[in-house]
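A single protein chain has been omitted; all remaining protein chains appear in their positions.
Order of writing sets the chain letters: A, B and C. Residues in each chain are counted from 1.
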Amino acid sequence: MASYLLRRLLIAIPSLLGISLILFTVLAMAPGDPFSEMATNPNVPPEVREALRASFGLNDPIMVRYLRWLTSMMQGDWGFSFASRINVDTLILQRVPTTLFVVGTSQILALLIALPVGIYAATRPYSVFDQIANTLAFVGFSLPTFFTGLLFILVFSVALDWFPFVYRSDIAATGWRWYWEMFRQAIMPIMVLGLFQAASYTRYVRSAVLDVIRLDYVTTARAKGLSERKVTLRHITRNALIPVVTLVALQMPAVFGGAIVTEQIFRIPGIGSLLIDAILANDTPVIMAVTFVFACLVVIFNLIADLLYGWLDPRISFS
Amino acid sequence: MKDHDLRRLIEGVKTGALSRRSFIKKAAAVGLAAPFANQLLGFNGVAMAQNATIEYKPTKAGGGGPLKILLWQAPTLLNPHFASGTKDQIASRIFFEPLAGWDKEGNLIPQLAAETPSKANGGLSADGKTVTWKLKQGVKWHDGKPFTADDVVFTWEYAKDPATAAYTTGSYKDIKVEKVDDYTVKVIFPEPTPFWADPFVGVAGQILPKHHFAEYIGAKSRDAPANLKPVGTGPYKFVDFKPGDILTGERFTEYHVKNQPHFDTLEVKGGGDAVSAARAVLQTGEFDYAWNLQVEDEVLKRMETGGRGKISAVPSGDIEFIILNTTDPWTEVDGERSSIKTKHPTLTDPKVREAINLLIDRDSIQKFIYGRGGVATASFVNEPKMFKSQKLKYEFSVDKANKILDEAGYKRGADGIREKDGKKLKYVYQTSINAPRQKTQAIIKQACQRAGIELELKSVTASVFFSSDVANPDTYTKLYVDIEMYTTTQPQPDPERFLNQFTSWEIANKENKWLGRNVSRYSDPAADEAFKAAQKELDPAKRAALLIKVNEIFCEAHVILPLLSRTRVAASVHNLVHDHSGWDVDTWNLAAWYRS
Amino acid sequence: MAGSTLASPSAEPVVVAAKTSAAVSPGRETWRRFRRHRLAMASSVVLALLVLGVVIGPWLWPIAINEIDFSAQLQTPSWAHPFGTDDLGQDILARMIYGGRISLAVGLAAMVVATFVGVVVGAVAGMSRRYADSFLMWVTDLFLSLPQLPLLLLVIYLFREQLKAAFGVEGGVFVLIVIVIGGLRWMPVARLVRAQFMSLREKEFVEAARAQGATRFRQMVHHILPNALGPVIVAATIEVSSAIIAESTLSFLGLGFPPDIPTWGRLLFDAKDHLDSAPHWALFPGAAIFLTVLSINFIGDGLRDALDPRRVI
């Protein structure tokens, strides 16, 4: 087990190096620079812009910049944001809790919807319930989130005035009022994301359960005289969940990465909006750090998914 | 109005025969805007009045509750000299103040200065080379330390140091600043400078506390803790800041203006898009104020009706315009396209350019797209009014355009596109991505189609379009297209520096890494000459005439086709009394905002 | 003839296939099973109508797509404008017919690209037992963990001019977008195909082919690939709908077609600010995207059920 872990991590190193090199090259070659806002301002003379580019090292060859980035990254220095002029790690850490809360909750919501619906639909394939659940799932994932988000705002914020649609990371309230405010502001983005995710999760759960339901040991369990409920919960669900759980584990980097569009619409100060802002501002160190963290998470969660799989399924061993 | 008439009037003010206000009125009557009139007075030794642009009614400081501002582009840093974008300047202006700011009419309003320098109070030297500022006394930094001339001198030292990498360095690198006494500083320009109100004024002029930044000058500037925890003299004290998200502040109890500020706490939230920002103020009232609403007026009007807020628009120096490229963007010469060594196959023909100018339905663009967000114009410089050309006029006429093209020998081909000598009137028309611009493109494209000109529309992400990336062909300075449209900013109520984009030495090319400000590549010796003369001319009236000439040369050549003089549009809830200016950032006078 | 037949006692007495119906090929069988999937059949009809609509629409509704008419701004549906007009008074029906061609074509073409790349990579990885597999899977993982947004920017910036020169304005952008969407979405297909190949290459009929002297290529193309296609086809149908949505997201980022080309995604995006006053503007393109995605997904569902003989329909 330990050696398996170590081996996987060692294999990951060249992967991550490759990813970082590609990312860096892409970002360096990609159009745009961090000083576009000054462009039409005659008060900022061209020499100043040029000097700024030089002082940020933007005029060095790509490889030099990459090596510089790599060495400082190895020393734990994540770089310095062009736009905010602060350390990138500080910037990222500020965003992490909100993202984890909003996207994480929406994932939980998605699972809370998807599991019962998917299982129930699979135990009655092609029944009316199954057909309705299927259709709703398709509706769920064929509507882009920018559209549903806007619809929610128009209905619940503008027309009904139930919820605010600007997310605040600091709510000036304490005690239960804080929780209430938090709930009010978080419910719409969580619903938008959660319902979207639930749609695809439902499909996954349903097909996983359908795969398990016809296996022999389910018949064995029935032959034991177990009730349908127990057969479903104990013998079907557990096995069906194995692929679903790993799927969710592989979704976790996305949880961290945030939901760019939803964060944008509801002004949630998460990682996703940090990334999009950084891209729009060509704030390379931030883009690099966020995407690299993202790549690391993909690698790590791949590993975690494997371990999880082994933990859930006793047949897998890592020796 | 002749020079000597003006002089007579100014004398009248000096002697008290004419009130200041009636002078400005008279000046306005002959087309001179208030700021110019004020400047005239200033140069001629008449002190500027304390001219607050809103009437401040609250009788005590505090008690206003929270003030919530929504910036749809989120501020990312708080050091005013690092602030690259308006969003950051707005945020830093909450905590820091310059010696003086500009109000919406272009008046210079003292903030940390005790008074506006003028010839009369001895602030301005006769040779136009020195300005002496008297500082306000009893001003305290948020940490309780007093504000003195040392801070002003330090700010100059800080910003002029190239290693600091301050965006404001252009305003400071060529001047010298001397401390006369604790509350007096002298700014020395190397040349006579008619427009002196730049260093320590407005956006670029915010004063830093020496005791917080002295250690962090030059290369160490990025490490200053105060970059993220600003200590200034402004009406609100820093509480918390999350870059790209939220900024909070609380009332500074020892603010140097009596009974100000009105609000107890302040919150500046960032992120999202302009439309939903407008919605959060106008429709749901979640926020009190939202800035820079570049949204179709139609949408804003709908939100206003029956909503909770209103729109206010103030004039600014922003101009939306089109460049017709007279060089050839499709042929590469010495490693660059659109080189001045090349000639555009058809756009070099003034008749074609004239025809295109006639195909722009500026009134419809204003009416159906920009609304209160812009005023259709044929002049490149529109504000302050005295710099606006009275001669330039626009017209929309497809028939006239067709006639001109017919006369010039451009015949319609089988595909309906005109051509002459095998050269088709087919152009690529580029702009940045922005809904109103794309609609403008559509309107112009349709009109051109009727005149047998085919336009291919191209739009580039703003962050790419406005970047100075040498390797990128899509930046606006590369001009690798036939027609280009964008907005350029005239940051101060004086167009001199702004008009350097019409000079031959500013032409963007490979040699200057396309950093030159003359994007159109067109040049005219007469324009160069007029511009140089204006730079030295201390007489405001003569100087204005020279600058108007530069403007007219380019617009009459139909190389530059101005479309709209943009306004700054902001939304506020009904009960908020606020004051924003097109010549300074929205928060320039935040201390005076209150809830009625 | 009967005489030449081996009158052997080994001959099997039970006559072949009691169902003496004409030979049923797997394709026919799939079609028969597919037809039983009512939603999939209905979806096929809907999709066919949509395709037909955008193909012959311009003849039935010959109104210029960019006819600006300020007197007819934001009109609700009427006889003159069955789908209403937008804020420049342009006819939404005409724009949708035009944009639908592009949206649907992008969806299909991107699917072809993604599926093709995915199948090739997955097949090569699945067949090779050594380094090629590790390398290709490494590349796949790499692509999966690359952030797509900056990559999109880069690719579009690097290749737009060349493609525009080669294929014309719309053609160039079309090729580019298809490549970008397809090129960044092949990874799941590759993984799927690889897994299929991994299991199929051990199957006895592949071993049988090998025993008969079939080359590796023949094993791949004739034996493994046809049997791996079932799940690939399903994945491909889903790819079509994601590509249509991805195109709308590209429009959202301003990287899609020129703004005057009204793809469904762009129509929806343009309409979003007028959702409260002119809901029809968003409704029709939204419904078109939705219907397309929904019907393609159902068709994929039906295909999956039809191609999987384990499923009882």
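By definition in this document, a contact is a pair of C-beta atoms (placed from the backbone, for glycine too) under 8 Å apart; a residue touches a chain by one contact, two chains touch by 3 or more.
Note that contacts and distances are computed from a predicted model.
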| item | value |
| --- | --- |
| Options "Cation:proton antiporter", "C-type cytochrome", "Glutathione import ATP-binding protein GsiA" or "Lipid-transfer protein": UniProt name of the undisplayed chain | "Glutathione import ATP-binding protein GsiA" |
| Chain not shown, its touching partners among those shown | A, C |
| Touching residue (missing chain; options A:70, A:136 or A:226) | A:226 |
| Contact with the hidden chain (one of C:45, C:80 or C:208) | C:208 |
| Which residue of C:73, C:128 or C:227 touches the chain not shown here | C:227 |
| Residue in contact with the excluded chain [from A:68, A:177 or A:238] | A:238 |
| Where the missing chain touches chain C, by residue | 4-6, 8-14, 16-17, 19, 23-26, 203-205, 207-215, 218, 222-223, 226-227, 309, 312 |
| Interface residues of chain A (partner: the chain not displayed) | 3-4, 6-7, 10, 215-217, 219-227, 234-235, 238-239, 242, 312-315, 319 |
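Operating definition for what follows: only the chains that are shown with their structure count from here on.
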| item | value |
| --- | --- |
| Farthest-lying chain, centroid of Cα atoms versus that of chain A | B |
| Chain pair with the higher count of C-beta pairs in contact (A-B, A-C) | A-B |
| Whole-Å gap between the CA centroids of chain A and chain B | 40 |
| Multi-partner residues of chain B (at least 2 other chains) | 461, 464, 472, 474 |
| Chain A, residues touching no fewer than two other chains | 29, 31-32, 158, 279 |
| Footprint of chain C on chain A - complex, ascending | 15, 18-19, 22-23, 26-27, 29-32, 131, 134, 138-139, 141-144, 146-147, 150-151, 154, 158, 214, 253, 260-261, 275-276, 279, 287, 290-291, 294-295, 298-299, 302 |
| Complex interface listing, chain C residues touching chain B | 66-68, 70, 73, 87-88, 153, 157, 161, 169, 253-255, 258-260, 270, 272-274, 276-277 |
| Chain C residues touching chain A - in the complex, by the definition given at the top | 39, 138, 141-142, 144-147, 149-151, 153-154, 157-158, 241, 245, 248-249, 252, 268-269, 272, 275-276, 282, 286, 289-290, 293-294, 297-298, 301, 310 |
